[in-house]
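Of the protein chains in this complex, all but one are displayed in their positions.
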Amino acid sequence: LVAVMAPGAGPDDAAEVVRAVTADGGRALASRGGGRTLVGLTGTARTGPERLRALPGVADVVAVTAPYQLVSRQTAPERTVVRVAGVPIGGDHLTLIAGPCAVETPDQALAAARMAKAAGAALLRGGAYKPRTSPYAFQGLGEEGLRVLADVRADTGLPVVTEVVDPRDVELVASYADMLQVGTRNMQNFALLQAVGAARRPVLLKRGMNATIEEWLLAAEYIAERGNLDIVLCERGIRTFEPATRNTLDISAVPVAQRLSHLPVIVDPSHSGGRRDLVLPLSRAAVAVGADGLIVDVHPSPDAALCDGAQALTGADLAELSRTLETLPALLGRSLT
Amino acid sequence: LVAVMAPGAGPDDAAEVVRAVTADGGRALASRGGGRTLVGLTGTARTGPERLRALPGVADVVAVTAPYQLVSRQTAPERTVVRVAGVPIGGDHLTLIAGPCAVETPDQALAAARMAKAAGAALLRGGAYKPRTSPYAFQGLGEEGLRVLADVRADTGLPVVTEVVDPRDVELVASYADMLQVGTRNMQNFALLQAVGAARRPVLLKRGMNATIEEWLLAAEYIAERGNLDIVLCERGIRTFEPATRNTLDISAVPVAQRLSHLPVIVDPSHSGGRRDLVLPLSRAAVAVGADGLIVDVHPSPDAALCDGAQALTGADLAELSRTLETLPALLGRSLT
Amino acid sequence: LVAVMAPGAGPDDAAEVVRAVTADGGRALASRGGGRTLVGLTGTARTGPERLRALPGVADVVAVTAPYQLVSRQTAPERTVVRVAGVPIGGDHLTLIAGPCAVETPDQALAAARMAKAAGAALLRGGAYKPRTSPYAFQGLGEEGLRVLADVRADTGLPVVTEVVDPRDVELVASYADMLQVGTRNMQNFALLQAVGAARRPVLLKRGMNATIEEWLLAAEYIAERGNLDIVLCERGIRTFEPATRNTLDISAVPVAQRLSHLPVIVDPSHSGGRRDLVLPLSRAAVAVGADGLIVDVHPSPDAALCDGAQALTGADLAELSRTLETLPALLGRSLT
Partner (left out) sequence: LVAVMAPGAGPDDAAEVVRAVTADGGRALASRGGGRTLVGLTGTARTGPERLRALPGVADVVAVTAPYQLVSRQTAPERTVVRVAGVPIGGDHLTLIAGPCAVETPDQALAAARMAKAAGAALLRGGAYKPRTSPYAFQGLGEEGLRVLADVRADTGLPVVTEVVDPRDVELVASYADMLQVGTRNMQNFALLQAVGAARRPVLLKRGMNATIEEWLLAAEYIAERGNLDIVLCERGIRTFEPATRNTLDISAVPVAQRLSHLPVIVDPSHSGGRRDLVLPLSRAAVAVGADGLIVDVHPSPDAALCDGAQALTGADLAELSRTLETLPALLGRSLT
């Protein structure tokens, strides 16, 4: 059972719902984000839907049949718009997030950010904490990388999206970043999901490379259930038998997830294919299928990159992506953010 | 080693190459299609590339490094245009193939063909021989179905694409059809591949649902190696762990196969997703990623379909697909055939 | 609905059931093999189970709930024993089939057969028609290979199991072979399944490398539905993301298939792993999990093999397999055939 608060309802109204349910022996928690307030009722209570509907500020009380409830489309016929330092993701927008896979030096990060901005990016991506398969691979600059990202934001005006990999780091990363990314390997790191759910920052939740769409939405529910509804889903390829690409971009997952959930869904064409020559065609496919945005790796000199250089866009490819984004979204009823 | 014949070269020129190589103890076979003649040299011969290049009508002699040679892009920098009873697939064209999954009755087939034509289809699909997982499922009308398709062609003017599942039926099916389809379960039915390779009809080769792209191109090579270069590749989804869709459309396979091979690559958005609500978004993604065409199921009354009704387009969805195909291809430098 | 004939019932009794059902407007077909006769009733008939049970020779009439009926365990609580030229597979037996992947020369085939026999094999495997991914790979010796196998049988006394890949070849191959093999790539080649179903030879049906267990049993049903119940299932690995082995042996499929079907289930440890060093441990696992037999590649000089030499057993490995088979089966209540 989810109590959907009316657009004009205030925190006190939600608190009143929580109080009423709790007084009856049930459990309730208000989650906020994307312009909504939902109160999830997870314990059984004697408070019936009729009594809740009568409370001030309650727009509706919905019984959700999906295994996830707060992120289910059933609670919100209109799709969510998440705002990251004012930049919208979702709705009629098409949002480009771009930047280096990993922050390596101040110069590299700034150069990549300027390339991203010139190509139409509204948000900057960049990794300071990198989850790497091998303990001997470059693990990121850590807090020093966060400082670099903050400097680049000051310089370019682009809000920052960056990954967090350890629940102990959430507060620190949130003090620098505008949006917290949970990576594919951590999609079922439930301690981390709960920690970002408690943070007051929008979250970019990448799909696990072996996760079903239902598991992905349940991972989002872990975040929502801790109070944070500002969640953007990101399809980034799943693991299959095909060796020609690093992973197989599951393009169908975009419309499927959008039908099941009100959350925005973006696509990462860089990590799914793992090949520069596929970023542009996969970006076009993502926009055409109806994705709410793209997150793309760029690097001023990909051959020298410490992480995933083989897929980073540069120069002419990036200009071509930029041209595509000027025309294609309009055809599908969207405008580039 | 492949001898690439010049555009103006005649059958005699190719025959001369075959004769020269054979005389030296090598093996050679001329393959034709898509406006090309290639002579594949599969045995080792003393005939060197220089001597072959000097023969009349030989444009080039190419040493191919891929495991497949006749279908490799290395033999043909320009992408192939396959003509099916005059209708082009490939090049700057975007070709829509549509029709019922299975031919059930003359009325149903005609109604579906008219829907297809109205939506912009240039070719009619329809199954008379259906490979079904269960021996107790509807197996198609057989030759009766072929006759129905021929009648519908006479009525609508749409050339016919239909599946063949048994090498013993190739001659019969080819006597009715304009293009022979090899289905996903038969992609490594080598006897069937060789039989359609020997037929003088263009072939639509669906990717095996568990085949790598390399295996798919090697299957095409089996057809080419028997003399037939009129091959169109069709991506139709691969088997993965994700249960939300029947198969996972491997959208990346389109640009990957186009880079590796000169053959046209089309997409089947109906069978990959197995859901009507995904056909339109997946069609848009396929066009945007650069596919050379689409093959789509339509049915006048999907709920009564004997085969795969859950994915057949009808009415409003089809009209929407039609509108998409009027605008999207142009943006990507293609015109609807 | 399946009419299960009593052990002592004769062909006339089954014919009488077919006649009774047909007379009532239903369809019925008698299938024989593994010491059983089952009459599958595939059309709807007015003949009720009670009337059928009253016919002479009818032991029971069973309504099967699985999508396959003749091969379902529901029709036969006791597991089937298939006899190949007198050699049993199934029941309390553990049957070793061994031999070269492909017949290359008379000497190679004879040497491999003697190695197989010395190791305890009761049946000889060997390919004359080889389905190969590339048209340029060795495709087998064809009928010449079949003659070699017949000679080796005459010499060693080992009945012959060999693959057939084309429905047009079934009669020819059956004239030489004691058991027909349908390979992994042809598991859903329905024309071939129906052809071997009509042949009077036991069939070894390999699981498709991308087939679910249910699809595998439905493929067996295609054979059974044409009259042939002498079917042995063979698990040979499925395609997954793991690159360390050629395929992933699905060891669980053995007990799962045995619970769902009365047919014997054997394991191919050679093709699943594709590595000689895994054949012995996987053979042990297969016997321990309850498989009814093993089919193993052996070669007198693997490094010179034209096909899959990397997995062929020889010398010490084969002796070790032999020793294992002397002790392990007894522990699990089986005796080596």
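Some points to look at:
Each chain gets a letter, A, B and C, in the order it is written, and its residues are counted from 1.
In this section, contacts are C-beta pairs under 8 Å (C-beta built on N, C-alpha and C of every residue); 3 or more make two chains touch, one makes a residue touch a chain.
Please read all numbers here as calculations on a predicted model, not as lab measurements.
Among the chains on display, the ones the left-out chain touches in the entire complex are A, B, C. Looking at B:T37, B:Q181, B:Q194 or B:T240, the residue that reaches the missing chain in the full complex is B:T240.
For the chain missing from the display, the contacting residue among A:E104, A:D178, A:E225 or A:D250 is A:E225, taking the whole complex into account.
Considering the full assembly, A:R185 is the residue among A:R147, A:R185 or A:R276 that touches the omitted chain. Where subunit A meets the chain that is not shown, the touching residues are 42, 67-68, 131-136, 165-168, 185-186, 188-192, 208-210, 215, 218, 221-222, 225, 239. In the full complex, subunit C makes contact with the omitted chain through residues 210, 212-214, 238, 240-245, 248-256, 259, 272-273, 277-278, 281-282, 284-290, 327-328, 331-332. For subunit B, the residues in touch with the chain missing from this view are 239-241, 243.
The rule is short, and it goes like this: only the chains that are shown with their structure count from here on.
Rounded to a multiple of 5, the C-alpha superposition of subunit A onto subunit B involves a rotation of 180 degrees. Put simply, the C-alpha centre of subunit B and that of subunit C have 34 angstrom between them.
Subunit B has its Cα centroid 39 Å from the Cα centroid of subunit A. Chain centres here are Cα means. That of subunit A falls 51 Å from that of subunit C.
The multi-chain contact residues of subunit B, meaning those touching 2 or more other chains, are 210.
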